[in-house]
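A single protein chain has been omitted; all remaining protein chains appear in their positions.
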Amino acid sequence: MSLAAILMMMLGVLWIGGGSVWLLTRRRYKLVQAPSFLMDLVGFPVEYAQSIWGRGGVPYALLLPNMLIFGLFTFVPMILNFYVSFTGGTSILLFNRPWVGLQQYADIFSCETIFEPRTCSNAGFSFWTGMFNTLWFVVIQVPVLCVVALVTALVVNKNIRGRGFWRAMFFYPVMLSPVVIANIWNWVLHRKGVLNEMIGGTRDQLSTMAGMTGFDIVVTVLLAVVLMVVSERALRSSDTPSLAWTAIFGALLALLFGWANPLSLIGLGGSFWLGGALALGLVLIVSSESRLARIAIIAAGILSAALLISIQFDAVFDFGRYRPVNWLVQPNTGWPFFWLVFVFTWSHMGFYMLILLAGLQAIPSDLYEAARMDATRPARAFWRITLPLIMPTLTVVLVLALIRSFQIFDEVYLLTGGGPGRETFMIVQNIYEVAFTNNNKDYGEGAAGSVLMAVVIAVFTFFQLWITRRQSEL
Amino acid sequence: MLNRLGTFLTRTAGNKDTAERFGMADFLAYGYLLLGVLIVLVPVLWTFFSSIKPERAVDSFDTRLLPIAQVQTEIEGIGTKPEWIHEAGGGGARKVFKAGPTRKETDVAPIDAPGDVFKVPRTQLRPSEEIRVATENYLDPLLKRHGQENFTFGIYLFNSIFVTVMATLITLIINAMAAFALSKYRFRGRLTFTILIVATLLIPSSIILVSLFFVVWSFGIFGSLWGVIIPAAATPTGVFLLRQYMLTIPDELLEAARMDAASEWRIFWRIVMPLSLPALSVLAILSVIWRWNDFLWPLIVLISDPEKHTIQLGLTQYAGEFDTDFHYILAMTVVSLIPITLVFVWLQRFITTGIATTGLK
Partner (left out) sequence: MTETSTHTLELRQIRKSFGAVDVIHGVDLAIDEGEFVVFVGPSGCGKSTLLRLIAGLDDPTSGDIMLQGKRVNAVPASERGLSMVFQSYALYPHMSVRQNLSFGLENFRMDRTEIARRVDSAAQLLQIDQLLDRRPGQLSGGQRQRVAIGRAIVREPIVFLFDEPLSNLDAELRLQMRVEISNLHDELGNTMIYVTHDQIEAMTMADRIVVLRDGRIEQVGRPLDLYNNPANRFVAGFIGAPQMNFLEGRIERNRLSLDSGLTRDVQLATRGDGRVTLGIRPEAIGVSLDGAGDMQIKVRNFEQLGSVTYIYGAFENGERLTVQLGEQIPLQRNQTIGVTLPSDRFHLFDGESGQALATGP
């Protein structure tokens, strides 16, 4: 039995025994007042404080248990972390741990260059691998999370049927435990899972269809009609092209680029991305309400017609045999990382959506009515009214999402276990494994890693707050 | 007249009071919601439907929605055999079972005449199927039978409930006490205490893992459920949530109680606590979700003793140990998902508004 346990026990005896005596000698309780007595006993320290120091002592007694736990289990560990990071050995007894100074940090930093974790010592390798994976993850995850949450909040905030249901549906995954989430997605993403089944089935069907005669002509004509309708809708309104239809048109354009692959003529790949960039430019031109927008859409329309004619659709849709992807295990594909981002967004987005929704609903509706009277187009109302007014909430969401994604552990550990190789090995997993699962439990190194991680988080948070502060001052 | 018809047709369904018509934006919105259903609900439902499939269907990754199983028939003197249907060329099908190993020409015998063995081409056989809910996926682990003796679901459930209930009770009481002090008393150091609590909000739990382990170990509660309950019992979120709410309770009420000679502690639990019930219930729900779903810290504190595992840990160990028994894993996933889903369906409005107003987790 540890010293602390004995102390706790003595405290308990004093509280219950002493408290009962104290209360019973001072107040008279009837038998039916037993619950009342129990409650008084729970608050005995508060009662006692009041009897000694009067009302002035009460708030301190009230704060005591909460602050004691904060102190012992948050502030003390915070400081202890530094101490532990300066000690070595595997002992769990603090006074048995030899002082090694900055050795743990030196181990972590013993690299030729930290940007190449391979050149590091063992400690440095796992730390920096985890750190860079985590940074990479955060840089992708935070914007994705915020954008998806904002879009969902905007959609759910619209005047649609069954708003309550949609809100609840998007929030539901937040309630699920990481283990449940991991099991569900493991099942869906399994090599023979339903996702591969669906993709394989669709591809096979398309391939079969592509094998039929006349397929090329039919698809060309169909797509031509779709393109004409979409571009006509985009240009229909009298003054400025419609942003939504332009976006659809842009997506089609990017697809055509991918299929026609014009860059292959000069021996390059990545036509799809070129098309995507063009489409994005088109959308930007339209959203900036430039006078060139109509001309740009018409030009893109002509370009798309040319591309359309050059595509051999039966070749495009002949996929051949589908080899199921082992989504979470296949190395060097980027898929495990992608699905990590996906599942993390899936399971956390609802929470941030709710916060943003509260922010959206705090914007007075007469601002939008005034904007309508001013003939503000929805896109402009979003950029000029919604976004500036939601900015404070968005900042809160950004900071929360940043701190949260930096600490990602449960989902990785349960979905990929850090693999394949170390592709999804994150910093918290590094700390956990170094300190708790390796054979020689290296608490010192874990603590040093924690301190470094705290520094990075602090810098990030501070930087982010600073940027948003600057922005709101402008 | 024509444009009036147009107005009528494109009015947003269910909302004819607003001037908005069903435009492109609504179209995209409903598309997005449809995508949401596909991504959010379908995996969960798919897991549920898979969990009631028989072991064979799960193992062979049968992607049909319904739980379809091959009929198993008890044949006298031979035992239980899977049932097949033999379609001979001349129409008419017979129910048979395989009397020998599967080859190009397989030995089969009719169910009603087990001795009457004959050879048929393999391609003429198809499984005789029925729809059967595989309750054994659930019952085997729960009743600890058929090789599932190690999965002590009852213990896991008890541990999870114990941790959740105790932690929530302690959280409610001590957070409410602190919030009461900060909202209803003027005293030296109030600002300092408030700042200290804000500071804890900014310290992520995962950066103090190692040293927290030392603290918990030296208190002798490492490896016990209390080691999971106590460190997280004081939550800054809870203190702030309750403090904001208690600020709205008029001071006159407390003064009236003091005139009635109630002690400060009695004022707290007879007046302030009942009046804070709405905020307390929001915190209670949050605390239940946090504790029930907690993973990393219980993993560190409780992993070495299977008797102390919570449901989350039990489920992880289970998935690790019996990696091939997907049908059990899926069923147990559904079991651990049901309580939280029921709570959610029951209280969803309350939960979503509660979180939206506190804006913190």
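Letters A and B name the chains as they come in the text, with residue numbers starting at 1 for each one.
Operating definition for what follows: contacts are C-beta pairs under 8 Å (C-beta built on N, C-alpha and C of every residue); 3 or more make two chains touch, one makes a residue touch a chain.
Small disclaimer: the values here were computed from a predicted structure and weren't measured.
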- Determine which one of A:G12, A:P364 or A:G421 touches the chain that has been left out. A:P364
- Query: Out of A:R27, A:R55 or A:R384, which touches the unshown chain?
  - Reply: A:R384
- Note on the structure: Per the touch rule stated above, subunit A touches the missing chain via residues 239, 289, 364, 366-367, 369-377, 380, 384-385, 388-389
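Going forward, only the chains that are shown with their structure count from here on.
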- Item | Centroid distance [mean C-alpha coordinates] between subunit B and subunit A, Å | 20
- Item | Sites on subunit B touched by subunit A in the complex | 12-15, 18, 20, 24-26, 28-30, 32-33, 36-37, 39-41, 43-44, 46-47, 50, 61, 63, 173-175, 177-178, 180-182, 185, 187, 190, 193, 196-197, 200, 202-221, 230-234, 236, 239, 263-266, 268-269, 289, 292-293, 295-296, 299-300, 312, 315-316, 319, 326, 329-330, 333, 336-337, 340-341, 343-344, 348-349, 351-352, 355-357, 359-361
- Message: Going by the contact rule set out above, which residues of subunit A touch subunit B in the complex?
- Response: 1-5, 8, 39-40, 42-43, 46-47, 50, 55-56, 58-60, 62-63, 65-67, 69-70, 72-78, 80-81, 83-84, 92, 94, 151-152, 155, 158-161, 164, 166-173, 175-180, 183-188, 190, 192-194, 197, 242, 244-245, 346, 351, 354-355, 357-358, 378, 393, 396, 400, 403, 406-407, 409-410, 414, 428, 431-432, 435-436, 443, 446-447, 450-451, 453-454, 457, 461
